[in-house]
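To keep things clear, I will list the structure first and then write my remarks on it.
Missing here is one protein chain; the remaining ones are kept as they sit in the complex.
Our next item is subunit A:
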Amino acid sequence: MSSMALYSSTPHFPSLSPYSKTHLPIHSFLSLNPKRDLLFVSVRAIENGSGFAIVENEKKDSEPEEDPLGNGGPTAASLEDAAVKFEDPKWVSGTWDLKQFQNGGATDWDAVIDAEVKRRKWLEINPESSNNDFPVVFDTSIIPWWAWMKRFHLPEAELLNGRAAMIGFFMAYFVDSLTGVGLVDQTGNFLCKTLLFVAVSGVLLIRKNEDLDNLKKLVEETTYYDKQWQATWQEQKKE
């Protein structure tokens, strides 16, 4: 459809790449193309696991580069995106073929996670038509919970526990120096236990300065709709 050509003139580049910020005039097709090729090239490179960072491609700014694997990326002339779909040898029938992720007998879940991340990144930049003949049926819950824990939760938990321990140590020292109550006696005191609880939850909830604002906004957000509904009753109370 001709609307597809129109679509390719309004790319939806999210926060990904630094050079997408060199703003491209939306209405001019030709000047758009070299950059678009580069983006395809760079994301393809990622997808094929060659680990090219986007930063590297910045220097090849003004000329279309050949795809390193010689798959023949889109040339400057072809505006139609029909050829550019997400493809990966490990992506079979709409899901990741776990047999191809074996590493010494066991499935390398980290590699599966990486592959899915690349796929989602690709699709975010180049949304594709959903097709009934090739349905996507991948479900992230096939990756076991401990793989998620190991990769995402544990590093952050380590960080937060470290912070909590440091705060705990210095608070205990501080209280001891002020009141003379030692660490063992502090753990028996209700006030100290309360302060400990506050410190632990503080570390969990407020990790950056922005989190304070986020929490305030969250509370406001949860009650905003209620306020809108109650508006018609508020004025009755005033009358």
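Simple rule for what comes next: a residue touches a chain if its C-beta (ideal position, glycine included) is under 8 Å from a C-beta of that chain, and two chains touch if they have at least 3 such contacts; residues count from 1.
Throughout what follows, contacts and distances are computed from a predicted model.
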Protein that the absent chain corresponds to, by UniProt name, given "DNA replication complex GINS protein PSF2", "Geranylgeranyl diphosphate reductase, chloroplastic", "Transcription and mRNA export factor ENY2" or "Alanine aminotransferase 1": "Geranylgeranyl diphosphate reductase, chloroplastic"
Contact residue for the chain not shown (choose from A:Leu98, A:Ala111 or A:Val136): A:Val136
Residue of A:Val117, A:Ala165, A:Leu204 or A:Val219 in touch with the missing chain, whole complex considered: A:Val117
Touching residues on subunit A - with respect to the absent chain: 1, 3-4, 6-7, 10, 12, 14-16, 46, 54, 113-114, 116-121, 123-124, 127-132, 135-141, 143, 145, 148, 151-152, 221-222, 225-226, 228-229, 231-233, 235-236
